[in-house]
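A single protein chain has been omitted from the complex, and every remaining protein chain is retained in its original position.
Chains here go by letter, A, B and C, matching the order in which they are written, and residues are numbered from 1 within each.
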Amino acid sequence: MEPIIVKYVEKPELKDPVLIEGLPGVGNVGKIAAEYLKDNLNTKLMVEIFSKYLPPQVLMKGDGTLYLVRNQLWYYKNEKGEHDLIILVGDYQGMSSEGQYELSYKVLEIAKEFGVKKIFTLGGYGTGKLQDTPRIFGAATNMNLVEEMKKYGVYFSESEPSGGIVGAAGLLLGLGMEVFDMEGVCLMGETSGYFSDPRSSYGVLKVVKEYFNLDIDMSELKFRSEEISEITSQIKEEEQKEEKKEDLGYIG
Amino acid sequence: MEPIIVKYVEKPELKDPVLIEGLPGVGNVGKIAAEYLKDNLNTKLMVEIFSKYLPPQVLMKGDGTLYLVRNQLWYYKNEKGEHDLIILVGDYQGMSSEGQYELSYKVLEIAKEFGVKKIFTLGGYGTGKLQDTPRIFGAATNMNLVEEMKKYGVYFSESEPSGGIVGAAGLLLGLGMEVFDMEGVCLMGETSGYFSDPRSSYGVLKVVKEYFNLDIDMSELKFRSEEISEITSQIKEEEQKEEKKEDLGYIG
Amino acid sequence: MEPIIVKYVEKPELKDPVLIEGLPGVGNVGKIAAEYLKDNLNTKLMVEIFSKYLPPQVLMKGDGTLYLVRNQLWYYKNEKGEHDLIILVGDYQGMSSEGQYELSYKVLEIAKEFGVKKIFTLGGYGTGKLQDTPRIFGAATNMNLVEEMKKYGVYFSESEPSGGIVGAAGLLLGLGMEVFDMEGVCLMGETSGYFSDPRSSYGVLKVVKEYFNLDIDMSELKFRSEEISEITSQIKEEEQKEEKKEDLGYIG
Partner (left out) sequence: MEPIIVKYVEKPELKDPVLIEGLPGVGNVGKIAAEYLKDNLNTKLMVEIFSKYLPPQVLMKGDGTLYLVRNQLWYYKNEKGEHDLIILVGDYQGMSSEGQYELSYKVLEIAKEFGVKKIFTLGGYGTGKLQDTPRIFGAATNMNLVEEMKKYGVYFSESEPSGGIVGAAGLLLGLGMEVFDMEGVCLMGETSGYFSDPRSSYGVLKVVKEYFNLDIDMSELKFRSEEISEITSQIKEEEQKEEKKEDLGYIG
């Protein structure tokens, strides 16, 4: 079999398209953001990707039918902005280092076909801590983009993320710049990493919305984001109570 | 070496054949069912498959001779039904994700050659519990098959199997529908998952027998199934006694 | 790079040659036996095999120089017997399932070139126990060989080795019979599996010596074998003393 099977559903003409990636990862921040984009913009499916680098698995749809795990590209004709979008979503990332490279490379080949020159990858930055307001960290392929993104409130830190960026969010940018002459930025929402974190996705997506001047209703994601805020506050309160008790106990 | 070595023993003409898979897996439910079919119908060996994706191992026949681990296709001319059968059995599934994909893909290529348009995959659904009467869960490639299988008492659940279906039982259907234009259904017998479970296989095979109108003597599998029922009852009784003792102990 | 690099040192004309394999494995029984053959017969190096399926490692010769890990084929012109020998030795077996298949396949291709029709693979059968006199178990590709080897005192058991034979000792026979039309036998000396076991190798090699009518001085291996016997006796005595003490303690 071909290691990666690409099925073109449609080959649209796109206006200076930007690739936006959001695959499963830390806190599923990127996945939630990209799927929200896909579901709340008027997007159409253009490409399906199956591969032996993905898990050997089918998933259930809930009605008794199943589907093979996959990655997908959806496009959006952005009337109000300069850039149409190609959104990469999927059930899984590649299972091995080599699979990660092969899948990212293939996506970039397809993106190139449609004229992509810029990439946004979305992800989470796991801190192991519950944050009050998660910051959005950035990393870019060049200084111009670093400066540009700072205007949107994105943090660029000397030391973070300290281990670099692993997986598709990093590779698409790395291979994009080295092999496909593309530039790009990775947006990483702070997240504890303990659960799926739509609040962090909300922060990431707000940057995307503003940057691309997207006409997208953010209310549902905002709602889910506020739920996370409440839960976080509650947990923090509990923790503080616990700490006080312990303090008293220690004194007593 | 070729990654997968296919040896054709015979190339029979088959009447609208259906592929039935039963390889090792949870409770060996599929394997036991498919091998019972193979052994109790008038089947003939048609294809042998060796591969570097299988373990590097030979097994003993019991008479001092050995054989290389393999998968096999056997065919059955079903005079009473519309469909001849091709039965996939084997010592192992692929050892890696990639091996799983490659082996399933190759089996589908061979099946296509012989005109297969429909696939039944048989497996176990591990619950971690001893069941009184194991249900047969299903998952299909389309709603028509879902509805059709319900008539045979197959359960289709919104949420089960929750992790999807991993391995050949899933992949043959997933790749079959996406690449080979085949439809199919996976039948999964409930099983504890702690031991080989012919009772669960019996339940699965009864559906297959009825669906394909097979003239097959089920008595031996029924016997092995009843043994499991007895053992299960005994264990459950013991457990209840234990629980009562514990209850008394707690009260006392 | 080529996955397997084969360097021919010499291409001798060989008389109905038999391939004898002894690579590292349980108790290094096969390795010790095959290397003893190589070192104590008048053998010459014919083929060297390097491969990315072997560990990425060089080993030290003891004089400050190093060498790349490899497998080797040595040949022996057996004036007194019907069969010349090709002896397969090496630092390692393949590191992965796929590597095991690829390496065994390549060795068989080379063996075929030189006219090999029969294979002897040598190995250990790990029992986890200290044996007084290790038996030699066998497994063969056909019943003729089973019967023939019984005359040399080789045991063929219905149930042992229960897990089959893993690695080159099994694969060379399995691929040999299925793909290269070769027959063969695996000789497995019982061994605890806790240490390198020249005594078990001695038992295996005695069968090989008799079968091929080899003019080989076994004295050094016999010496090393007797050392193992002594150590085994000592350990057993100690164990019995311990047990007696415990018994007394229990009674007392």
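Note that in this section a contact is a pair of C-beta atoms (placed from the backbone, for glycine too) under 8 Å apart; a residue touches a chain by one contact, two chains touch by 3 or more.
Everything numeric in this text was worked out from a predicted model, so none of it was measured.
Listed by label, the shown chains that the missing chain touches in the whole complex are A, C. Looking at C:9, C:45 or C:58, the residue that reaches the missing chain in the full complex is C:58.
Interface note for the absent chain: among A:141, A:192 or A:232, the touching residue is A:141. Residue A:179 is the one among A:9, A:45 or A:179 that touches the chain not shown. Against the chain not shown here, chain C presents residues 1, 3, 5, 7, 48, 50-60, 62-69, 95-96. In the full complex, the hidden chain is touched by chain A at residues 94, 97-98, 100-102, 104-106, 138-143, 146, 156-162, 164-168, 170-171, 173-175, 177-179, 186.
Assume only the chains that are shown with their structure count from here on.
If touching chains are joined by edges, the resulting network of the protein chains shown is an open path. Taking the mean of the C-alpha atoms as each chain's centre, chain B and chain C sit 38 Å apart.
Each chain gets one centre point, the mean of its Cα atoms, and the points for chain A and chain C are 54 Å apart. In chain B, no residue touches two or more other chains.
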